[in-house]
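Apart from one protein chain that is not included, each protein chain of the complex appears where it belongs.
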Amino acid sequence: MSATHWSVRQKIEIPFQYTAGPAVTRFLQGLTSKKIVTSVCSKCGWRGVPPLSFCGRCWQPVTEFRELSGTGQLLSYSSSGGRTFGLIHLDGADSSLVHWVVADGGPLKIGSPVEPVWQPERSASILDIEHFRVMAG
Amino acid sequence: MSTGVAIVGAVQTRYEAKKAHQTYNELVYEVVSELLKRTGVPMQEIESMVTASQDFWDGKTISSMSVSEVVGGYLKSEAKVASDGIQALIYGAARILAGAFEYTLVVAHCKESEGQGQKITAVMFDPYCQRPLGVIAPTAAALQARAYMNAAGIGTETLAQVSQKNHRHAMKNPLALRVGDYKIEQILSAAVYADPLTELMAAPTSDGACALLLANPEKAKTFGSRVVWISGMGNSTDAYWTDRDLAQSVALAQAAKRAYQMAGVGAKDIDIAEISARCAHEELLYGEALGLWARKDVAKVAASENGGKVNPSGGAITGNPATVAGLTRVAEAYLQLSDAAGAHQVPGASVALAHGADGICGQTQSVVILRRSEA
Amino acid sequence: MATTKAEGVEQEALRVPFRLSMEYEYALGAHAERFFGELRDHGRILGVRCPSCHRVYVPPRPVCGICYAETREWVPVSDEGSLVGCTVVELPFIDPMTGERRPVPYGFAMVRLDGADTAMYHFLEETDPKKIYVGQRVKAVFCEQRTGSLLDIQNFRTLEAR
Partner (left out) sequence: MGRKVGIVATGQTKHGPKRLDVNLRELITEVVTRALDDAGLRTEDVDAVFLGNMEPFEGFMFPELWSVEGWGGYLKPSVKFNTGGTVGTTTTMAAYYYVAAGLYDTVLAVGFEKQSDGHTQAAITTVGDPVWERTMMAGAVGNFAVMASTYIHESGVTPEQAAKVAVKARRNACNNEYAHLQMPNLTVEEVLASQILAHPIRKLDMCPQSDGAVAMVIAEESRARKLAPRPAWIRAVATAHEQQYMGDSPKRLAIMRSQIAASQKVYKAVGITNPRKELDVAEIYEVATYAEMAMYENLGFCERGHGGKLIDEGVTSMTGELPVNPSGGVLSTNPIGATAMIRVAEAALQVMGKAGKRQVPNVRTALATGYGGNAWTDALILASD
């Protein structure tokens, strides 16, 4: 209770488990084998990360999936709480991927080339990518 | 041209960092009771209410239940929009245009101080690939800010100028939370909100509520100069934040086009624009999409007082809570066109634009065009 | 990972866990402050009366929704009342305030205190469903130490049997 006014502190604590569905499952499973998978719409060519099983623009199922190289370019970055978040344009994808980024091979600036650094132990989670590092040159 | 729906009154609370003295029904009763007093319309004559609030901000499933009684909803038609209050206003107008109700009360409330803002915004993010990283709304806004600065070729000084202008305007707005004649250097060196945005380039945590009364043309006749007509409305939904170019708002450009078409006006006819920008870069980005200025001119726009026609109220950056910020813009546009804006009144305006957005990096965009009545 | 056969597709169903865990500090507001101040300091329960229809509301609130009239008059109500509706919960569900299963069985009811026109949710001491019934007279059991919370009333004890 604050000095002058009363309040009650309470928690809302509820466990969730989000069903990934076929396309996102394929993406997460790809991470266990160090692969970044995108979906490709046969009509408009949109390459989604995480992949889509249905294209909302063309209103048709998506059945083609591709493995990306994993490299990309930094679209933007922002550091807070001792960590730097990067918005990454992956080569061969249209969606951007947000992840942690580290300068390493060069400074963090828009356009810097980046590549994923993989965790030794992987469990079909986005955290299987430890972070993206700026590549040299 | 009028759509046939008028605003006849608008009331806001003072926006404060923490309204520890009020629970939700008291907060909302404050604005609704004042609105009924100012308009002279008793609750018995109002059958339709549209509210806007968010379960995660209120820490309650069905957040509208807390205010059902104080908005006069007992045995009446209240519905809750789970998005920015400007959407509740558009839905309220639709109810009147459908001929179903003579009046509609529109109310938005939020107490950001009661929840943990960071954690609350985290649940807007993709649960598979984004939430595990700890991404929260300030991070996404900062990523957008840097992308926009890069695309528009501007630096943080330009953002500081936008913030300076708004906080100066707020000095004439008694309801504004954060007010001050800040120096550019002060804004640039303020604590980090989320790099590159400093705390003075982003809205502080705030509590507040806002209520408007809509009326059909027949009822509006009795309100004389306090009548302001809704002459255009537009809304659009953008792609998810990681599936679009964050440096522009295609959805806002489309929402504005729809509203301009309905109102029979263009961007050049807008005398006052209240843009719902809780971060400095959003005002410039959204102003582009609204056709108020071109990207190549944003540095000049930020440096000029722009005739004081953008956010005379000080805007959302001075502290308007989520879900309320857009309805606050409509309220401020109404006050300008009914000559009730007091110290921050801009003389001679006849067409005003109010904008609202919600979701990550403004994924849902709404525009309302108001016109002074010729009475 | 559970495997399921749904809609004809054998599917390795992956599910990503997330623990929603948020803390809130809810302001009580003027009416609840008055109610709980009285409860803490004098062990008395207050309702607020509508000037138009004279209904006495517990919990108190700023306006009577029926008349849309401001409720300004505070009136004491009894710590005894009757059960408007009652139950004993046997289903162990996840309590959102802890994230764990709430211990069952526990009794709770809508209790209309003498002098109030509305009823209030509270715990019942009794947990045998055969020993509670609508209309039954009950009395508040106050805690020794009162801190200004609804749980200053530990629960309601039945005063009679069928």
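Each chain carries a letter (A, B and C) given by its place in the written order, and its residues are counted from 1.
In this text, contacts are C-beta pairs under 8 Å (C-beta built on N, C-alpha and C of every residue); 3 or more make two chains touch, one makes a residue touch a chain.
Just so we're clear, the structure is a prediction, and the values are computed from it rather than from any experiment.
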Partners of the unshown chain among those that are drawn: A, B, C
Sole residue of B:Q22, B:T39, B:S68 or B:Q144 that reaches the chain not shown, by the stated touch rule: B:S68
Which residue of B:V31, B:L105 or B:M124 touches the chain not shown here: B:M124
Of B:E112, B:D207 or B:D238, the one touching the omitted chain in the full complex: B:D238
Footprint left on chain C by the chain that the document does not show: 2, 4, 6-7, 9, 11, 13, 15, 18, 20, 24, 26, 28, 32, 57, 59, 61, 65-66, 84-91, 93-97, 99, 102, 108-112, 117-123, 129, 133-135, 150-151
Contact set of chain B toward the excluded chain (per top definition): 23, 25, 54-56, 59-69, 73-83, 87, 90-91, 93-100, 120-121, 123-124, 126-127, 233-240, 243, 250-251, 254-255, 258, 358-360, 363-364
On chain A, residues whose C-beta touches the chain left out of the figure: 8, 10, 12, 14-22, 24, 52-57, 59
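As a working rule, only the chains that are shown with their structure count from here on.
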Cα-centroid distance, chain A relative to chain B, in whole angstrom: 31
Length of the line joining the C-alpha centres of chain A and chain C, rounded to whole Å: 44
Junction residues of chain A, two or more chains touched: 5, 7, 10, 12, 16, 18, 20, 24, 28, 125
Chain B: positions in contact with at least two other chains: 20-21, 59, 127-128, 132
For the chain A and chain B complex, residues of the former touching the latter: 2, 4-5, 7, 10, 12, 16, 18, 20, 24, 27-28, 48-50, 75-81, 83, 85, 87, 94-100, 110, 125-127
Interfacial residue positions of chain C with respect to chain A in the complex: 9, 11-28, 32-33, 36, 94, 96-99, 148-149
Partner chain B, residues of chain C touching it in the complex: 16, 18, 20-32, 61-66, 68, 70
